[in-house]
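All protein chains of the complex are present and in place, except for one that has been dropped.
Note that the chains take the letters A and B in the order they are written out, and that residue 1 is the start of every chain.
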Amino acid sequence: MLKKVLDLLDPLLILSAALMGVALYLIFIWVPTETNQGAVQRILYFHVPVAWGSMLGILVVSGSSFMYLWKKNEKWDRLAVASAEVGVIFGAIMLLSGMIWARPVWAVWWTGEAKLTTALILFFIYVAYLMFRGYFPPGAQRQRLAAIIGVIGAVDTPIIYFAANLWSQAHPPLITGPAADAESTLGSDLGIVLMASTLAFTFLFIFLVQTRYKIRKSEDDLVELKRILSTSAMTGVN
Amino acid sequence: MVNQATQLAVKADAVVKNFGETAVLRGLYLDLPTGEVTVLLGTNGAGKSTFLRILAMLTEIDSGSISMHGVDVAQNGPIVRAMTGSVLHSPMLYADMTIRENLMFFAEMYRLEGVDELIASTTAQVGIEPRIDDRVRTLSHGFQKRVALARALMHEPQLLLLDEPESGLDSDSVEQLDRIIENYKSMGRTVVMTTHIVEHAMEIADRAVVLNNGTVGLNKTNPSGNREEILAAYSSTGNDR
Partner (left out) sequence: MMGSLSVIWAIGRKDLLLEIRNKDVVVAIAGFALLVLVIFTFAIDLNQGNAKLVGPGVLWAGIAFAGVTGLNRAFALEVEGSTLEALMLAPISRDLIYLGKALGNFLFIAVAQIIVIPVFAVLFNLVVFRWEMLVISLLTTIGFSAVGTLFAAMSVRVRAREVMLPLMFLPVVTPLLMAAVESTSHMVHGRSWSDMAQWLQIAVAFDVAFVVISAFIFQHILED
């Protein structure tokens, strides 16, 4: 029983749990409340690292999709789908936490600011990536086509960002909240907490991707086994 | 060695193809010499059609290698496709264009020259010229199959791939098909076909290959002389799926 529990303890899990504990301590106990925005400002200590995690996810999907098309090695496909799943979940948390923060501070849930628009569109592209995988019959073709969506998303990203930037200049975002323009009163404390929290979420991200990757590997091994079993069943051996 | 390799119309080495959980070809080795008519036998799911689609370069293999007339398929797609003519399950024609328009279009795809004479001679060979200006949609399935054959023959390929060519043909058309295959062989070219009329195929083929469970179960020349053995091998594959 104890051994089973110990087996489950991945070093990455321990590391990210420990870092997460430190980050939570810093966020809720150590760092003083920001005076302009109030307690709601603490959301940013989650929002920023999660946003970073989702961007990391997109980077890994694009990179490994490209590598899959080039090398045709299954491990790149597994890495791509694992980080797409984790990245989309991080992306959803990023969008929600951002909106909850923006409502009291900016007085709107959402605005056409360039980073927001870009993040939202990319979120949709990677949701489409996962949906496509869900709808397509399994096999090498699915992996190739999914990798193409990953590459397309990467090519599109800078264009989306430029367009969104230009668009937000033409339509200045309506940010009228009480503390929208005020300087932070925290100074370097803010940076320390953000750093710690980002580190914690990065390791959480890596742990989740690694776990998903392993599950994916087991799924592939299972398919391989089924194929081999169908061979011996048909030839009557065994 | 190199010389011998170029003598082979088809050389397949350790070809593996899976569709998800289904393994279709599990390490298939097959050498087919130039100038022979080979018939691929095996039950549904044995991998005949998949293997033909792989030779036609419509399906990509997962591992292994294939070369045709000494040219590696993976690196030289267009060159190999120019040497190959295929008639697969579907006639693959534009239903709302006439026979002539279809053939003209595919002649452009193959970058052929002297198209008008070529179309005239090919359509005469397969006996479709009376209806050459009819839309394909108005033709019977068997007739469409002949148009598909004309499309496959037009660029005079070295290797002709036929997937159950007799299906939908009447007995006259089958005889005509036999003459075309015979004629093809006499020019020193190669034919690889699958069929559901096993007895008939063994009469016209130089070689019978029985696919069993994604590999070559039996590979025999002179099929009409070895019919018992081939039929035994063929029927023993009958228990899959």
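Here is the rule we use: a contact is a pair of C-beta atoms (placed from the backbone, for glycine too) under 8 Å apart; a residue touches a chain by one contact, two chains touch by 3 or more.
Here the structure is a predicted model, which means the values were calculated and not measured.
*Asks:* Which one, A:I14, A:A128, A:M195 or A:I228, makes contact with the chain that was left out?
*Replies:* Going through A:I14, A:A128, A:M195 or A:I228 one by one, A:A128 is the residue touching the chain not shown.
*Asks:* Per the definition of touch given earlier, which of B:V16, B:I79 or B:L231 contacts the omitted chain?
*Replies:* Here the residue in touch with the unshown chain is B:I79.
*Asks:* Any idea which of A:V61, A:A164 or A:V193 touches the chain not displayed?
*Replies:* A:A164
*Asks:* Spell out, residue by residue, where the missing chain touches chain B.
*Replies:* 56-60, 77-79, 81-82, 84, 86, 88-97, 101, 105-106, 108-111, 151
*Asks:* For chain A, which residues touch the unseen chain?
*Replies:* Those residues of chain A that touch the unshown chain are 69, 121-122, 124-125, 127-128, 131-132, 135-137, 139, 141, 144-145, 147-149, 151-153, 155-156, 159-160, 162-164, 166-167, 170.
Going forward, only the chains that are shown with their structure count from here on.
*Asks:* Chain B touches which residues of chain A in the complex?
*Replies:* Per the stated touch rule, the residues are 137-140, 223, 226-228, 230-231, 234-236.
*Asks:* Show which residues of chain B lie in contact with chain A when the two form their complex.
*Replies:* Going by the criterion above, the answer is residues 18-23, 26, 60, 62, 212-214, 239-241.
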